[in-house]
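Of the protein chains in this complex, one is absent; all others appear in place.
Going in written order, the chains are labelled A and B, and every chain counts its residues from 1.
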Amino acid sequence: MKRSKTWAWVVFILGALYFIVPLLATVQFSLSIRRGTLSLDAYTNVIQSPQFQQTFSYSLIVGAAAIVVGLFIVVPAAYFVRLRAPQLRPVIEFVTLLPLIIPPIILVFGYIRMYNSSSILPLTNSALGTDILLTLAYVALALPYMYRAVDTGLRTIDVQTLTEAANILGANTVTILLRVIFPNIIVAVLSGAFLTLAIVIGEFTIASLLNRPAFGVYMQNVGANRAYEPAALAVISFVITWGAMGMIQLLARFAPKTAIRTD
Amino acid sequence: MNLKSALAASVSVLAVLGSTVSTFAATDLAALYDAAKAEGQLTVIALPHDWCGYGAVIDAFKAKYPGITVNELNPDAGSGDEIEAIKANKGNTGPQAPDVIDVGLSFGPSSKADGLIQAYKVSTWDSIPDSAKDADGFWYGDYYGVMSFLVNKDLVANSPTSWADLKKPEYANQFALAGDPRAANQAISAVHAAGLSTGAKPGADAGTAGLNFLAELNKAGNFVPVIGKAAPLAQGTTPIVAAWDYNALAWKDGFAGNPKAEVVVPSDAVVAGVYIQAISAYAPHPNAAKLWMEYLYSDEGQIGWLAGYCHPIRFNDLAAKNAIPADLLAKLPDPALYAKAVFPTLDEQAAAKDAITKNWDSVVGANVQ
Partner (left out) sequence: MSSNSGTSTPSATPGSPGVVSVRRGFLSGHGWGEVIGVAPFLIFAVLFLVVPTLYLAYGAFVGRDGQFTLQNIIDLGTPQIINSFWISIRVSAASAILGALIGLILALAIIRGRLPSGIRSAVMTFSGVASNFAGIPLAFAFLSTLGRLGLVTVILKTVFAFDIYRAGFNLLSFWGLTLTYCYFQIPLMVLIIAPAIDGLRKEWTEAAETLGATRFQFWRYVGLPILWPNLLGTLSLLFANAFGAIATAYALTGSSLNIVPILLYAQIRGDVLQNPGLGAALALGMILITAVANVIYLVIRTRAERWLK
């Protein structure tokens, strides 16, 4: 049975239109800062500041840390729940939905109350401690997406058989996780990583209230109450984040992959 | 000596001490600066750089008093956020705890009652009008502005000159508020002003009248429920926005002619809104906070706000002393308009806010189907 590719092209083009046209409108507006002509002034206004690079690299580093910590927390938990303790699944799934419902501002005030100078774990006292707190806050924000992505990935592979086979061959749990399970869920892990990075780059409220120099804070400072700069910022942020994800995708090519034949 | 002369002596001693204390306060600035430098930091919150020229004010403060880092938390915060930040940071001495807050008038008495702010009377205390400060020194008005319209002249040929004008059919799909009238001070004040323009008394009456006015605008199709800011105004979704005059003027400056814009103070109702300053009771850097207050209420600080188009609370005092540069005065709207500005009292504000926030949805609610 020959399959035509037209339907796929039609769907793709319609989808591309829906997603690209609003971006085009934003770009068009951002270029209109000067009367009557198109100019890049809004962009130069935004990029000129030295803080642009500083805050962006800061957010990238925090994002990378959040991805790693997130994976470390989510993958073993999703694995063991799937393998051994399916009765915990409803509870864990509900917990992972909480960050979507609780407004980030309530979260950050909660963390400040719990981890301020006079608590057992005074994270807010030092810059490094606050950075750690910020990273963990981002892990919390990205948890729903990370968990759902990893869970979908695990559901797709036959975890039980893989584990048994690896055990028979003498692997311990850590080896199983690292060398058997992880490579088979690379696609899911990538999805989770993308979603985490996107959240970290754009996040503003938590970073601002914790007084950390994040990219979102910089964007807000530059763009608030201006007409054209916010549009330029949105475009820049979009393009840079897309680039960062492209890099992650490239790096993932070097990771060991599953041998499952897919269509 | 007997009791009477002892009493007389102690009273005279006290009098002498009293006078030295007041002169003490003036020269204290140097000591205050040293103490603030020892603390090394000042944490502020909710101060966007474009609001009343705070960006320039903070820079000037840093230039005048080197050695003090200024941590700027969440410039996007509303007054409620600032109060919440004080509460959440109660045990925290890190740079996340705000030292000073700049909030709406109604938050003054409530934060004092909740024990969230501490008293401090700046050296220019007496020149602050009594109606705009707490007698015990817990909170004090900092600046005010009046409700005005910012009009995108590229899209609107004839600017509306009054609230009544807005009902004209030529303004279809053009008028917007600068915030959510269920939460934002600016939007609520705009509705209040609309009510006052119909002749109602300030307070709950004007609140309800304002709601009815906006309901009419909505039914006529003139009201756009999008929150009006610089970007939507320039883009064309909200060509007429009701905002504080200092915001309108700052946004207009930001446009730099593209689009052409005009700031209009409506002729039928001029409503003023006052914001207040206070020092957090849990401020980790109290001396830096006091130094900041001294700076804000000095002539230099007050004029810094004026450069951001806000009328500083000591405006009349400064004008009497001829301390205001003429070019700054020229940039502001006609002083005659401010002469007839209505300053709603705390109670009137609270009553209007109650009426507006509770009934907005039922009276005006563009009821999404």
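In the analysis below, a residue touches a chain if its C-beta (ideal position, glycine included) is under 8 Å from a C-beta of that chain, and two chains touch if they have at least 3 such contacts.
Owing to the predicted nature of the structure, the values given are computational and were not obtained by experimental measurement.
Checked against the full complex, the one of A:105, A:180 or A:209 touching the unshown chain is A:105.
Contact with the chain not shown here comes from a single listed residue; of A:42, A:149, A:180 or A:210, that residue is A:149.
Among B:89, B:235, B:277 or B:302, only B:235 touches the chain left out of the display. Checked against the hidden chain, the listed residues A:43, A:58 or A:194 yield one contact partner: A:194.
Only one residue in the set A:38, A:61, A:95 or A:251 touches the chain that does not appear here, and it is A:95.
When you scan A:46, A:60 or A:136 for touch with the missing chain, the hit is A:136. The chain not displayed touches subunit A at residues 1, 3, 5, 7-9, 11-12, 15, 18-19, 21-26, 28-29, 72-74, 76-77, 79-86, 88, 90, 92-95, 97-103, 105-107, 110-111, 113-114, 136-137, 139-140, 143-145, 148-149, 151-153, 155-161, 163-164, 167, 172-173, 185, 187-188, 190-191, 194-195, 197-199, 201-202, 230-231, 233-234, 237-238, 241-242, 245-246, 249, 260-263. Think of the hidden chain as still there; on subunit B it touches residues 77-81, 84, 103-104, 106-107, 110, 155, 173, 176-177, 179-188, 224-227, 231-232, 235-237, 350, 353, 357, 360-362, 364-369.
Heads up, the rule we're going with is that only the chains that are shown with their structure count from here on.
Remark: subunit A and subunit B have CA centroids separated by 38 Å (rounded to whole angstrom). By the touch rule above, subunit A contacts subunit B in their complex via residues 29, 32-35, 105, 109-110, 112-113, 116-119, 124-125, 130, 204-205, 208-211, 220-221, 224-228, 230-231. On the side of subunit B, the complex with subunit A involves touching residues 43, 48-51, 71, 73-76, 81, 84-85, 87-97, 229-231, 233-235, 247, 250-251, 254-255, 257-259.
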